[in-house]
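One chain of protein is taken out of this complex; the other chains stay put.
When the chains are written out, they are named A and B in that same order, and each has its own residue count from 1.
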Amino acid sequence: MKFQSQKVAIPYFVGALALFLGQIVFGLIAGLQYLNGSFLFPELPFDIAHMSHTNLLIVWLLMAYMGAAYFIVPEEAQTELYSPRLALVTFWIFLTAGALTILSYLFVPYAHLAAITGNAALPTMGRGYLEQPLPIKVGIVLVALSLLFNVTMTLIKGRKTSINLILVGSLWGLALLFLPAFYFPQDTVKASFGWWWIVHGWVEGDWELILGALLGFILIKMTGVDREIVEKWLYIIVAMTLISGIIGIGHHYYYTGAPAYWIWLGTIFSAFEPIPFILLIAFSFKMLLARRREHPNKAAMLWALGTPLMAFLGAGLWGFMITLAPAQYYMHGTNFTAAHGHLAFFGAYAMVALAIISYAMPLLRGRIANSAAAQRWEMTGFWIMVLSMIGIALALTGAGLVTVLLQRAADDPMSFMQVQDKARVFFWLREFAGLAFFIGLLVYLRSFFIAGEYGYAGEMKQALAA
Amino acid sequence: MKLPQAIPLKPCTVSWFALLGLTTITYELSARAPGQALMALVLGVMLVKAHLIVSDFMGLRHTRLLWRIVMAAYLAVVGGIIAFTCLTA
Partner (left out) sequence: MATEISVDYPQALPGDFAIWIFIFAELVVFAALFAAYAFARSAHLEMFDAAQATLDRAYGYANTLVLVTSSYFVARATQSIKAGRATRCGHWLAGALGLGGVFLALKLAEFQQDLAHGISLSTNLFYMFYLSLTFFHFMHVVMGMAILAVVAYKAYAGRYGAADHAGVETGASYWHMVDLVWIILFTLVYVVH
């Protein structure tokens, strides 16, 4: 850490991890409700558990990216953050709004919540990921504007590196892509068009750029490879992301009432969407091989290398499986989608957030890296979480396959609930894998509470003795 | 007085003339009645043009065999797919 103001990233990272924990708890509850529909009913119905799970995901990722921006932008710009105080105030507003949203989901019936928050005046509520009441959506915009103002002013007064330009540019994109949240027309085709641009515009376009910038920053710092080389790779990855993603997002428009040519355009261009992830893998491993130093923070390196691989697996491979229109015709809305969603969100976006946290938190706490013991806990957490998330994805893929075989492509299709019954074993497997993930998360969080920093002398002595 | 010597044309200039000529041939062929011989000719001309660009403009003529094979394979695959779909249409 080079600048005092980078410290505002700490509450963002801590807040993100706390919300992450909450997300997993709701995930476990919702998973159990697949097996026992009356579990916690009527106190916590499935739809509420489900939307708390997805909303917390988005909020904690946003919080982590904001923290990352407050950490990276000053360091890259070689200047203090424009206003650390504004960043702190924004954090508390964001956290309070996030907590209020979840509490209102839990304690106020959704229809009543809509009535008291002015949804009638400007309808925005009800669509997946965008369930937040109107005032909260406005709050999200204000928080985003505050962040953009702060980092853009920092960028203007400091050094303009490519990483900073890509990061700040994609944060602007993130905010702009949220605006269709306020567009909810009666026409369901138009409504779904706008809806896809938000969270899916993020994950298939904008957030890939954030991911690239964060990974590029971590790799420059950890490997000591020339900035110039990293930047060239980043530009290629950004270009490929946009070339594939902007039109590739059309794979959401199949059979929705959108013009039929989207079946072709969406199929062809979304088939290219794995390419940027393949490039990310090539990039990170090339940087690893070209490294000029051994950074003591092995855990951060593990996250940084795991991210592109898991992103390729979850976003690239699992996404490709369901993206072609003829496949989507049968797989739409089955658990194949849920499998892809879990593996992609974790593999790409949660893992890159954990990677930057892993790199930055020790520095923010005044050490180059955590003690070897803490890193062992963290890396154990990494492996448990990664493997159990693969388990979740495989179990959901199995459940999706059951639906396709017994319902979608069957000569004598079974009813929805019958199929759910047939897939029960996979929902059990998913729940067990989810439980393992939760344990992995606890192991990971435990690493933050192990005191001490990385000691070169101690490590050396140990290595020599062994 | 020394006689002016013929200025040797650079390979890329020769290729440029060839590309202009081949493009004109392609344009001429485009108005002809369809047929498999015509198709073969058109695709052949396309591959020659692509090869000229790759070797003389991009300069892959001077690179390692590997890269020349990669590019040749690319053109062969694309040309092959087009030819295949024409034959099976």
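Of note:
What we mean here is this: contacts are C-beta pairs under 8 Å (C-beta built on N, C-alpha and C of every residue); 3 or more make two chains touch, one makes a residue touch a chain.
Predicted, not measured: the structure shown is a model, and the values here were computed from it.
For subunit A, the residues touching the chain absent from view are 229, 232-233, 236, 239-240, 243-244, 259-261, 264-265, 268, 271-272, 275, 279, 282. Residues of subunit B in touch with the missing chain: 10, 12-13, 15-16, 19-20, 23-24, 26-27, 29-31, 34, 39, 42-43, 45-46, 49-50, 53-54, 56-60, 62-65, 67, 70, 74, 77-78, 81-82, 84-86, 88-89.
Basically, only the chains that are shown with their structure count from here on.
For the pair subunit A and subunit B, the distance between C-alpha centroids works out to 47 Å.
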